[in-house]
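The complex appears here without one of its protein chains, the remainder shown in place.
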Amino acid sequence: MATAEIEPAALPAAESRPPWTAVLHEWVVTVDHKKIGILYVLMAVGFILVAGAAAVMMRLQLWAPNLALVPPTTFNQFFTLHGTTMVFFVGMPLLIGIANFAVPLMIGARDMAFPRLNAFGFWATLFGGLLVYFSLVVPGGPPTIGWFAYAPLTENSFARGPGVDCWALGLIVSGLGTTTAAINFIVTILSLRCPGMTLRKVPFFVWVMFWTSVQILVVMPPLTAALTMLEFDRQLGAHFFDTQAGGSAYLWQHLFWFFGHPEVYILVLPAFGMISEVVPVFSRKVLFGYEFMAAATAAIAFISLGVWAHHMFAVGMSRALDLFFAAASMLVSIPTGIKLFNWLATVYGGKLVLKSPMLFALGFLSMFVIGGLTGIILACAPVDLQVTDTYFVVGHFHWVLIGGTVFGIFSAIHYWYPKATGRMLSERLAKWQFWLLFLGFILTFAPMHVAGILGMPRRIYTYGPGRGWELWNQLATLGALLQAPSYLIFAYNIVTSLWKGKVAGDDPWDAWTLEWATTSPPPAYNFAVVPTVKSRRPLWDLKHPDDPDWKYE
Amino acid sequence: MAGVLLADAQNLSVLDPAGPPAESIRGLFVLVSAITFGIFLLVEGVLIYSLVTGRRRAGPTDPEPPQVYGSKPIEIAWTAGPALVVFVLILLVGRVIWEIQPNPDRPPPGAEPLRVTVVGHQWWWEYRYESYNGRELGFVTANELHIPTGEVGTPRPVYLTLQSADVCHSFWVPRLGGKTDLLPGRTNQMWIQTDEPGVYLGQCAEYCGTQHAHMLLRVVAEPPAAFEKWLAAEAAPAADDPAGRAGKAEFLSLSCVNCHTIRGTTARGTFGPDLTHLMARQTLAAGTTPNSPADLRRWVNNPQQAKPGCLMPAFALTDRNLTLAVDYLETLR
Partner (left out) sequence: MTDLSPPPPEVLPESAAAPPDHTAGVEGRPEPHKAGMVCFLVSEAAFFSTLIMAYVIFLRHGSAGPTPDEALSLPLVLGNTACLLASSATVHLAERSLRKGNVGAFRLLWAATILLGVLFLVGTAVEWRGLIRDHGLTIGVNLFGTTYYTLVGFHAFHVTLGVLALAAVLGVSARGLLPGTAPLPVTLVGWYWHFVDVVWVVVFLVVYVLGR
């Protein structure tokens, strides 16, 4: 990006620009954390369009009873790919990508601790994703196992084609990439903070990324081990999950959810961090209760390691275990509540600037709470026995993952896009995107709760008439069609704003963390002079020398 | 009566319980929903209030608002409050967990328990009737579970032993209780019970492969006298109706017998559902189609049409073979 620092109006004529092959080469071999972050985000945007299309197809098939638009096997492939993609190749890459861009800037570092490992992490994730999608061209096509791939459906006796192998190997490869990313974040945050930035003074997003990375580090390897066992079963004739030879379907569920539940927090904690950056800046107030928020984050990271079997109340563990996991799951609501209340206290009494990042943050604040509360309902083990594996659960976790993670991510992208590109996103398009998403999301997933209570199981490709499910499915399908354009608008906005957007300047939001102290986009080395900080809001101190933060912290 | 039963059978709402476990769960569900709804109103109220007031002072000339860094007492308050709610909820949850999972070896006094082993198959249910009120039964049927209704003083709990022949399934009849999974290599227990006669529709609730959507089940709850009659009929070997003799010989010569059992004949396969009293059932193919002569013929002719991917292949029977076989099946009452 040799042209990065030049005023965009003065861009040299086209013929003097580097040829596209040179630009491509530069991006492929880059080890710059900012470019890698952008690559992660672009990859995720690509995958979100594919997995979103699968979701729309499923919604169309469920529009009315006994439709034959999508055959059963294809439907099962759709939800397997949709779930796997959204978790591993959309959710995590977006969060890791945004953090990759922002964390070094926010802590005043010049790059991640291990730039080449960082590049490896991205490419492993991308190729892992491509390997999963390679199953499209193998005999038998993509796997039909669902994203949690319950054994023994994954064993040779039930899944003969190589689809499951593509899926498992793809997740192993991308899992290695994710693990290296986690190591990189932990070390970067521990070792590369600028002078004066003690661990108690890191921006909140950085603190959250630290704990998210710790979680990844602890739960990703067990998934890798479980997937390896699965491949040993399939390729070497081992019997871990081969129930016909004494293997255990139950063990797979434990291993998968030991990863799978913390994974939900891995997907939502960074969004908490993003919200904790955006809400203060656009309320013009300091984050309320930083220490308690920080403690709550660590508490969530720890407690979430002990709640996995709340996905397994129906497998017949024991009453004592049911109670234990129900209690542990409900405990998570306490630190989560602390966070929510602190955000509210931050907004309360503030001076609200309703720009697009704040719009999405408010979408998060108003919607995530609902996902959290249905989570408390689900944590009540007996209630879970009724509504688990129904559309109630589908509604619940989409409420958390869209109402929480996706709103948080969009908030962050609208917040940091000017920093990353030097251009502002179109506020008009952002508002369209927000309202379509907000209304479409509610219309899609609220009716699912009702369908679940009326007894509709998830993962069925069709259903019979007369059970009272038609209306709710039709509403959900309409909601999906309303939501879908918002993602396209987003993709359009981030592309066209590259040249159509207003020039952003260094600090368009009048914000307080270090990334806004350098140029937009920042130079490859981020900061010409490594900054020294005295508080959590170094730019506030700079802008208010009469009333700096460090007097109060 | 039939019309009423059908309307009932279409109801799968967890909020419309017809038995004690489902009843306890609904109570908890409603209570927790009320609590969470209260929290929801509180949070959204504060948010909307802050939004409205926050917008009022958002002019470009308005000064930065006072910076409030936090407050220990407030933090402690909103940690302790939810903690108290959670504590109460845990106690309630514990009580209901114990309520809905009683020990099948110790039925309540005066009870006449029915014990059935349920085996999940891709994509149908096998029921092995073990005992009723201490009496050994020992017959097998499929997809439609008949149970006796209880009366005041004589509860008739149904204890299900759950197993799987292939992959994970989950037994779920929403109006009678929560789900319990059927895992290969594991045995689970479950309890259902009702005093209201009727048909209760259910469905496999754990994704189990291609035709997971068509692994339906129905529970037919009958007064004890009617149930006894059904027991006697089911326990008997297959009818040997003269009208079906020709078809029987034909049927037994076809490959149907490799997978299906018809008690009292040489058909002893166990891979597919027991057909001994096929015509006593309301539906075919685990609830996929009604059990009418036309549907039966279509089903036998090509199961892949009604239930694509199911494990019963289309055998390309000749028209004559098909007619004979279906004629015979129709005598199996």
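Per-chain residue numbering starts at 1, and chain names A and B are given in the order in which the chains are listed.
Here is the rule we use: a contact is a pair of C-beta atoms (placed from the backbone, for glycine too) under 8 Å apart; a residue touches a chain by one contact, two chains touch by 3 or more.
Remember, predicted model here, so these are calculated numbers, not experimental data.
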| item | value |
| --- | --- |
| Chain not shown, its touching partners among those shown | A |
| Hidden partner chain, touching residue among A:K35, A:R59, A:H82 or A:R110 | A:R110 |
| Option from A:A44, A:L81, A:A182 or A:L340 whose C-beta touches the chain left out | A:A182 |
| Sole contact to the chain not displayed, among A:A53, A:V218, A:V353 or A:A491 | A:V218 |
| Touching residues on chain A - with respect to the absent chain | 5, 109-111, 113-115, 179, 182-184, 186-188, 190-195, 217-222, 224-226, 228-229, 232, 236-240, 245-248, 251, 255, 506, 514, 517-519, 523-525, 527-529, 531-534, 538-539, 541-542 |
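Everything that follows uses one rule, which is that only the chains that are shown with their structure count from here on.
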| item | value |
| --- | --- |
| Interface residues, chain A side, partner chain B - complex | 71-73, 76, 144, 146, 150-153, 158, 243-244, 246-250, 283-286, 288-292, 314-316, 319, 322-323, 326-327, 330-331, 333-334, 337-338, 340-342, 344-345, 347-354, 362, 365-366, 369-370, 373-374, 376-377, 379-390, 453-464, 466-468, 547, 549, 552-553 |
| Chain B residues touching chain A - in the complex, by the definition given at the top | 10-15, 22, 24-25, 28-29, 32-33, 36-37, 39-40, 43-44, 46-47, 49-51, 53-55, 57-58, 62, 64-71, 74-75, 78-79, 82-83, 86, 89-90, 92-94, 96-101, 162, 166-168, 170, 172, 174, 177-181, 183-186, 188-189, 201, 203-213, 216, 287, 308-309 |
